[in-house]
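The complex appears here without one of its protein chains, the remainder shown in place.
A, B and C are the chain letters, set down in written order, and residue numbers restart from 1 in every chain.
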């Protein structure tokens, strides 16, 4: 069973990548299992300055997932580079994906540029789809022109491949995908969270402190598959698929839809060994489905 | 416990309404239980001419719901008026909501007008958000101008209140809600299904014959709540909330978000007595939450 | 249609990929051709299965592992309770045959077992033609032999005749007036083209299973019909393949 896939010339031993925000900076999971089973990992969303994020409660449960409104809590890019990534480097030998959030074009540009010299990072994921940050985040991800321009500016200052993370909260995700590719994106990742809400049965008020938050988990899976399929038809850069993935079967379906690699998010939170289990299960499922080389199935759903 | 709510001057004994497409024309459920426990019901989507709909498979399972691509199979409005509604009338004494789909403004207008003389129908729900009909359906629901114009034309020829059923597959549902209200909508209902896909693990091909379909069930619940909340802020007409409702608790949350009445869809398909159970559970849940008059809680989430 | 809680009497393997599940409950008022829908933990939709045998308040289904749900079903234990919708769909029409031929393809043989019982109750011993992929997939053979004259075919010839039900039907002279078939769509289509004097039990991906969603509507010469409500048994000459 050949589980290898390539992203921007970088070879991953398998396509399983814990998704940003659900795996911290990785090293804390090293107490649970040997991280080297993972194809790569996407680090917690990082901004120029340290951020505390939103007030509590930041979490609300849903029947098939959760709503989060962390608000990009992170120690700031400098500390990520000087402290978090070195810690991760000790327990994980492959390269990783940095994930960058921001409020303005210049903030994105400056933060991304800081990763230029970081060898541990083989690509930067631009989060233009975070629904939890006022006056930033998702606004960049719902307007094709604004998105294209942001990517253009970022590309000017980045030495790493840029993956643009797309928002599912749009009428036409293919249009945004085309726009960011027009701006020079080397790849796209999708989906970020769907905007969702829950209410307190006793008070009637929203549970999340800031009202709404981002919904993720198995409940978003069919929407994620559809969007990966749509985007695969629209652009030719590699796609990293995610949204509700909880088993190796789900990884296969994502790849049929068009994903080159697959991120596992919320499942890590409810089952700490999820990414490991999925990576282990993958060769067995390939055998069951008579798939020899995983790269062969990317976009298979589009074959006539 | 007072469970009554009012819609366009019409009093419903409770806000529980089986959603269009998940309850046929109602009468077949009469063998299972006395339908008169229900506040009202929304009939299967009806078009001017009879329609067979899409080829099979039309159904795909999801971890927390299902995808359907029925394609508005129905016997056509004339037969609905002459055969289906009379059958329903024998087993259900309250008035119902007709649900109308179409491919063109004139088709919508003509079909809606046919219900003008039908006493059994107290309002017509305009489905401008069906993702399963090519060259129609959802296209009307994703562009505010087209939606507004459609409603305007329909209103000219309808003697019944018009409820416009909104698509969740848009960047800004509040904008569409405002547009249809600008066109004269008397109420809005939401959400219709989210576009979703699943793939066959063995062949890699989409399971649904026409590729994608509409995703519904508990997995869409947090998105539905958020959209009802958003639309309540944007317009002042009554809102009928739906999407993933499976218990009386869910009904209460929908009403907190802003719904005057609540439709139960997919749950009827997996638990045939769902709507009945929810209607029965409602007074008990009101007691538990110390709610005396259900109408008092509509939009409670918006109180400061 | 009824929603019932049925208790699991047994759930055992008949061969590597085929299991027999016996349920016991209140009120099982069903005939051959009809099906039930079983709710499984952690799956959204119920799973439809034809009844393979009905005896007083015992209901038997035979199922094949084809996906996640049926894989999970093998873990069902004695005394578990299952939520089951019973009395779904229409029945085979036994009046059509004096000399019935029952044709089963793979797991499609399951509903023919109850049908064979019912013919025997009428004093008619049917001919039973069963096709399987290979020897490992054969099930219920001894039981079927008690109820009729059985011909078995396997695709690879590992058991019985070599061939499939349609090829056997074409080459062997079998004396029958009306046939009753259940199996893969390809087989049913070939049968209907070869001989239209039969009844076909169809499958379709279903959401509700009781007529509410139109998820399973097929086109017939007499208009659209729901596999779950007007079916699953259709006349071979009405189905538009």
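Quick note on the criterion: a residue touches a chain if its C-beta (ideal position, glycine included) is under 8 Å from a C-beta of that chain, and two chains touch if they have at least 3 such contacts.
The structure displayed is predicted, hence computed values, not measured ones.
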item: Per the touch definition above, residue among A:60, A:179 or A:301 touching the missing chain; value: A:60
item: Missing-partner contacts on chain A, residue numbers; value: 21-24, 28-29, 31-32, 44, 52-53, 56-66, 68, 70, 73, 201, 207, 217-218, 266, 268-273
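Definition applied: only the chains that are shown with their structure count from here on.
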item: Most central chain, judged by mean C-alpha position against the global CA mean; value: B
item: Chain A-chain B separation of Cα centroids, rounded to whole Å; value: 34
item: Euclidean distance of C-alpha centroids - chain A vs chain C, Å; value: 46
item: Length of the line joining the C-alpha centres of chain B and chain C, rounded to whole Å; value: 36
item: For chain B, residues contacting two or more additional chains; value: 60, 62-65, 201, 218
item: Residues of chain C touching at least two other chains; value: none
